[in-house]
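One protein chain is absent from this view; the other protein chains keep their places.
Right, chain A next:
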Amino acid sequence: MKAFQMQCKMEIKRVLRNRYFVFWSLMMPIIFYYIFTNVVNTNAADPAAWKAHYLMSMTAFSVMGSSIMTLGIRMVQERTQGWSTFIRLTPLPDHIYFSAQMVGQSVIHILSITVIFLAGAIINRISLTPMEWFMSGLWILLGSIPFLAMGTLFGLMKKVETAAGISNVLYMVLAVCGGMWMPLEIMPKAMQSIGHWLPSYHFGSGAWEIVQGGLPSWKNIVILFAYLVVFMLLSKYIRRKQEAA
């Protein structure tokens, strides 16, 4: 138990010290949020609804990013630096190591969600019901699981540089095409039809529904779950192939 708590604490410390995390997951979304709700005139029909909608976009953008990037890159780092091997030789059981990373990651996500929500509430005086705040936060927290699974895929790569490069590009593509930077509705038809099949769109969509007083649709849940299964199977398949080699 002592080892588990200590492991969680250290995992959290490590993420907070990571400058990429602080920049991409906390500063960028807040700056973007400020720009697209206050500086740039978006001619939204309902400004209040747009402000709440875009706050969800940016929070989802932030959490998706740290899910994809932090975990995967750390896996590559630990493997290439011999740390994974060393940990295998200590008495720390694998499941504790793994669950501590998950808990650490979740705490970080809760922190990101809280900080960005607070920023939104302060910058634009967004008023949602407590239930809406809570539900949208919870949706973003749980909906990030498929992206964590995706992160472990990058974690199987050989070099930190490759993993960081590819995951970064994919992160941006998912964010833009999934309607996180600007709503899908204002994009060309072709983009829209691609976007509707991306996990990022359904991740954001659930939160957008909640702040409009609705609930995530079944389609959101089913597609995110399907992606989770695909990523996990793919990860298992690649790992087995790597072990055989």
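In this text, contacts are C-beta pairs under 8 Å (C-beta built on N, C-alpha and C of every residue); 3 or more make two chains touch, one makes a residue touch a chain; residues count from 1.
Keep in mind that, in the parts below, contacts and distances are computed from a predicted model.
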| item | value |
| --- | --- |
| Undepicted complex member, UniProt protein name, chosen from "FeoB-associated Cys-rich membrane protein", "ABC transporter ATP-binding protein", "SoxAX cytochrome complex subunit A" or "Na(+)-translocating NADH-quinone reductase subunit D" | "ABC transporter ATP-binding protein" |
| Touch with the omitted chain, as defined above, among A:Lys13, A:Lys158, A:Lys219 or A:Arg240 | A:Lys13 |
| Residues of chain A (touch criterion as defined above) contacting the omitted chain | 2-3, 6-7, 10, 13-15, 17-18, 74, 77-78, 81-83, 85-86, 88-93 |
